[in-house]
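Omission of a single protein chain aside, the complex is shown with its protein chains in their original locations.
First chain written, first letter: the chains are A and B, and each begins at residue 1.
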Amino acid sequence: MDNVKAIVEALIFVSDLPVSIDKIKEVLGEEVDKKEIAEVLATIKQEYEVRRGGVFLKEIAGGYQFRTGEDVAPWIKKMKAIKPLTLSPAAMETLAVVVYRQPIMKSDIEQVRGVDVSGVLRGLLEKNLVRMVGRKDVPGRPIIYGTTRKFLEVFNLRDLTDLPSLKEIEE
Amino acid sequence: MDNVKAIVEALIFVSDLPVSIDKIKEVLGEEVDKKEIAEVLATIKQEYEVRRGGVFLKEIAGGYQFRTGEDVAPWIKKMKAIKPLTLSPAAMETLAVVVYRQPIMKSDIEQVRGVDVSGVLRGLLEKNLVRMVGRKDVPGRPIIYGTTRKFLEVFNLRDLTDLPSLKEIEE
Partner (left out) sequence: MAYEIKLDIFEGPLDLLLYLIKKNEIDIYDIPIALITEQYLEHVEIMKSLNLDLAGEYLVLAATLLHIKSKMLLPVPEDEESDDDEDPREMLVRQLLEYQAFKEAALNLDKMSVLGRDVFSRGYSPKEEEGEEEIPIREVGIFELVEAFRNAVSEAGNEELMEIDAEKISLSETINQIMDELNTKKMLSFTDLLGGLESKTRIIYTFLAILELMKMRVIRAYQAVSYGPIRICLAVGE
């Protein structure tokens, strides 16, 4: 096994948790002993320190893990703050009901989904995927909802007729 | 900003998806231009190649991502007890037709493969390797399909031009 360094590094890299020497030994098998693993770990650690990048090998909770250096933390926070628009499965379902049933009242969405959709609907409104298109002239004047131009942009549709029908999907 | 290399490396390291130069620029702000970012990326890439570890910086789907080298895959699979993503030959053939002929209608895929591809196509849609890109402006407005960003990610491709060209079909 001549690429022990590469294997050890990759094992730590792909793990969610710190990886112990014992665990590495378990994967590598009899050919490699713990002493050699410890030496390889020291080499890797040193290589990352020498090149002064953004990532370092750290001993954490009895194992090894790659971690970013402390000085870059502000930028990581900044990037994480630039949140991509995300949709939960509940939001997807609600959006889908609005898409295919618009214009639709909240109560009708709830009728289909079988749950209260207030929070999810607010999220979709905030993300500007759904909008109020008007009010229905019945007692309570309920708001009716439809999709926005942004919805079309996000889903790369020219117009609503571009949407596939269930029948087409099933074919 | 004297630690651009460290910041760029850390940003890519902490992201789940490939990070584009634009995204990095957005985080770093006015002080750093895209040219400098590209240079720093080239430096990082080279550093990882030179040290021959288990991890490399790769251009994937229009962005940058750290990925393990191919030679260490067996050990990672052993550690993680991973059953790799597999596609049946039928799925691979269908995918290949979509890849090289996109945007393409289902009927044209079937024409090439000589069989009904409904089930296989559905599987590819579910795996998010193929998507509907729109409809063709002909009677019936059939759905046309193309590959996704995830396809590029899964097949380790920078973009579609990274693919080997289809063997010329003799006229």
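Here is the rule we use: contacts are C-beta pairs under 8 Å (C-beta built on N, C-alpha and C of every residue); 3 or more make two chains touch, one makes a residue touch a chain.
These numbers come from a predicted model, not from an experiment.
Summary of contacts with the chain left out: across B:E30, B:E70 or B:D137, the touching residue is B:E70. Looking at A:K25, A:K78 or A:R113, the residue that reaches the missing chain in the full complex is A:R113.
Of the residues in chain B, those that touch the hidden partner chain are 13, 16-17, 58, 65-70, 73, 76, 80, 82-87, 89-90, 92-93, 95-97, 99-100, 112-116, 125-126, 128, 131-132, 141, 148-150, 153-157, 163-164, 166-167, 169-170.
Those residues of chain A that touch the chain absent from the view are 10, 13-16, 66, 84-89, 91-97, 99-103, 111-114, 127, 133-138, 141, 144, 146-147, 154-157, 159-161, 163-167, 169.
Everything below uses one rule, namely that only the chains that are shown with their structure count from here on.
Per-chain Cα centroids separate chain A from chain B by 17 Å. In the complex of the two chains, the chain A residues touching chain B come out as 3, 5-11, 13-15, 23, 27-28, 44, 47, 51-55, 66, 68-69, 71-72, 75-76, 78-80, 82, 156-158, 161-162, 164, 168-169, 171.
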